[in-house]
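First, the structure itself, so that you have it in front of you.
Omission of a single protein chain aside, the complex is shown with its protein chains in their original locations.
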Amino acid sequence: MAAITGDNHRLRLVVRYAVLTLIAVIFIFPLVFMVMSSLKPDQQLLADTGSLRAFLPVGDIGLDNYREAFARAPVGLFVFNSMLVTAVTVVLSLLICSLAAFSFVFLTWTGRGVILSIILATLIVPFETIAIPLLLIASKLPWIGAEGLTFGWLNSYRVQIVPFIADGLTIFLFVQYFRDLPGELIEAARVEGATWMQIYTRIVMPLSGPVVATAAILKFLVMYNQYLWPLMVVQQESYRPVMVGLQYFFQLNIAWGEVMAYLSLITVPVLAFYLVLQRAFIASIASTGVKG
Amino acid sequence: MATSTRLTRSNAAGWAFVLPGFGLMAIFVILPFVFAIALSFTNQRLISPNPTQFVGLTNYQELLGLGMITLDSERDDAGQILRDDAGAAQFPRLRDYTRNNPEFPQINGMREWLSWGNDDRRTYLLARDVVFMKAIVNTVLFVLVVAPVQAGLALCLALLINQRLRGINIYRAIYFMPVVVSIVVVSLLWRFIYDGNDGLLNTLLNGLTFGAFQGRDWLGSAATALPAIMVMSIWQAVGFHMVIWLSGLQTISPTLYEAADIEGASKWQTFRYVTWPGLRNTAVLILIVITMQAFALFAQIDVMTNGGPLDSTQTIVFQAVDRGYGKQDISGGSAISVILFVIVLSISLIQRYLTRDRT
Partner (left out) sequence: MIYQRYLGGAAIAACIMGTAAAAQTELTMWYHGAGNDVEIQLVNQIITDFNASQTDWVVTIESFPQIAYNDSVVAAALAGNLPDILDVDGPVMPNWAWAGYMQPLPIDESVIADFLPGTKGYWNGELYSIGLWDAAVALVTRQSTLDALGLRTPTLAEPWSMAEFMAALDAAKASGNYEYAFDPGLAWTGEWYPYAFSPFLQSFGGDLVDRATYQTAEGVLNGEAAMGFGEWWQGLFVNGYSPGVSQDPADRDNGFIEGRYAFSWNGNWAALGALAAFDDTVFLPAPDFGNGPTIGAASWQFGISASSEYPEGAAAFIEFALQDEYLAAFSNGIGLIPATPSAAAMTENYAEGGPMAVFFELSAQQALVRPVTPGYVVAAKVFEKALADIANGADVADTLDAAVDEINSDIAANAGYGHN
């Protein structure tokens, strides 16, 4: 008896892993293609795309494409710019949007419904629509810096950061999550005389691991992959981010190997960020068990 | 949301917490959008020495103008219907009516969008901007297919991932990976895959069917271009929604599952009575987010098909960018964006009405 159920159990386990692995292949194969192609010289790369060889590190593989990619464009600078802009925006965004969402969900105040509706309505507005008016605004904004009061934010980091700190989607994510938190905890704290700030920092935010991770990842992706806005507001190479840098590789004779190398290089930080985050936050929630 | 009680009421704190976020949005999102709405009522060009004039609804009329005309088939002297080589009835060319014909000024400049009828007479639905009409149809089609399919697939994946197996985290990371890669990069990679000559997809299908399947030009054929983009978009984004479903699943108390187990519920019953109700808020969130993102379809089209072939992959945002930046007609681009805004607002209001709390 034990032997039969043991086999049955093992068989079902194998089936489960088989299904999971099959699906995993579907999700990972273009990335494998990208990384493998980055190791091959152009001729071979293009010849291999028609067959399974595209996924295999066969043939004349090496790191030449990477070397040439670094020669063609200041890849390190671009990655640094993107990381800086993205990191600062994500941190500020989590803070400011969660504060706003906290206010919408747990406090009552005049105008709450209207303001929330307006913010949610902005979810619908695609960025391309507001890009030109935003450009005009950004070119006139004042700033107090090293040289005193200057106007115009172009060619800086702040022009890539500040317009994106507050966005409707992040606020929406926090709102939906906060709505699911047990209201009794908050009420109990209020009865005991806690200030709103204390409730925010001591009760609500510690419980918000999953939504902070989700919002952080989403914001990271949006900021890291920006193309149109940096193109419009940054004319100096020293401030350019990675997606504008990608255009350096699209000359009349496209060096596809270098393109793949560059793409692989710029994907690494995002992957790393995701892997770190998902271990830290999502895994922790499964063990603490918020409800019940 | 908190109901108003003595404990929750606080105007000062409420506004103080919201002000940084809302203030930033007001300057950087709402103000430009109001600006853009205002632009749509003018003839502002992207760059032009001509002064800007207020033109009212002209931009909207040019985008949304429709007309109809009914024509009889051509007949020879005996009254028989003339047919072409393929046997279809011949009709007079629309050009003769829509171009420089003083008898039909209201349809001057319009082009055929749809037509229906029989051999005797056909009715033609004309549009002033046929490409924009097709863009609207394509975008709505895209949303109608992608929203449920992507949400459903993401839920299935989340359920699959939500089991205690060793190494499940690795699988979750892999399923999420496409999300991490820029849509531009994904489009580039998939262009290789969809290539008609020696693309990976053709090779794979050829192999699976042992040579029976010859290979198609996925992006070059009007019938398959939009579905190809749908598949790619779903592939890229489903991991993200899987993670959202997952965090929703993990808020469902384990005791409920235990209770169901004790009562001998089947898997399907457990899902229907324990899991699904606990996912309500998550479901609303996902549906709204997917819908909004699907309406904003642009980057894939820009990289892979440029709206072709034969306008089968035109989308609303692509038209807005093409008109606003490509053809320097920023007022037209803004008008398209306003139309998009109205469409999506209506749909999300309907969605929220349908999914409102019925308590």
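Think of it as A and B in the order they're written, each chain with its own count starting at 1.
FYI, a residue touches a chain if its C-beta (ideal position, glycine included) is under 8 Å from a C-beta of that chain, and two chains touch if they have at least 3 such contacts.
Computed from a predicted model, the values in this text were never measured in an experiment.
When the full complex is taken into account, the listed residue touching the unshown chain is B:Lys327, out of B:Arg121, B:Arg272 or B:Lys327. Screening B:Pro20, B:Gly215, B:Gly278 or B:Pro309 against the full complex identifies B:Pro309 as the residue touching the chain left out. Within the full complex, the residue among A:Phe127, A:Tyr224, A:Phe249 or A:Phe273 touching the omitted chain is A:Phe249. The missing chain lies against subunit A, touching residues 46, 71-73, 132, 135-136, 138-139, 152, 154-155, 231-233, 235-237, 244, 247-254, 256.
Where subunit B meets the missing chain, the touching residues are 43, 45-50, 62, 93-95, 99, 109, 111-112, 130, 195-197, 217, 219-220, 222, 306-311, 322, 325-329.
Quick note on the criterion: only the chains that are shown with their structure count from here on.
Separation between the centroids of subunit A and subunit B, computed from CA atoms only, is 22 Å. Contact residues of subunit A toward subunit B in the complex are 13, 16-17, 19-21, 23-24, 26-28, 30-31, 33-34, 49-52, 54, 96-97, 99-100, 102-110, 112, 115, 118-119, 121-126, 128-130, 132-134, 136-137, 162-169, 171-173, 176, 179-180, 183, 186-187, 190-191, 196, 200, 210-211, 214, 217-218, 221, 224-225, 227, 243, 246, 259, 263, 267, 270-271, 274-275, 278-279, 282-283, 285-286, 289-292.
Partner subunit A is touched in their complex by these residues of subunit B: 1-5, 7-11, 13-15, 17-18, 20-25, 27-33, 35-36, 39, 46, 157, 160, 163, 165, 168-169, 171-186, 188-190, 192-193, 195, 197-200, 203, 235, 239-240, 243-244, 246-247, 250-256, 281-282, 284-285, 288-289, 292, 295-296, 298, 317, 320-321, 324, 330, 333-334, 337, 340-341, 344-345, 348.
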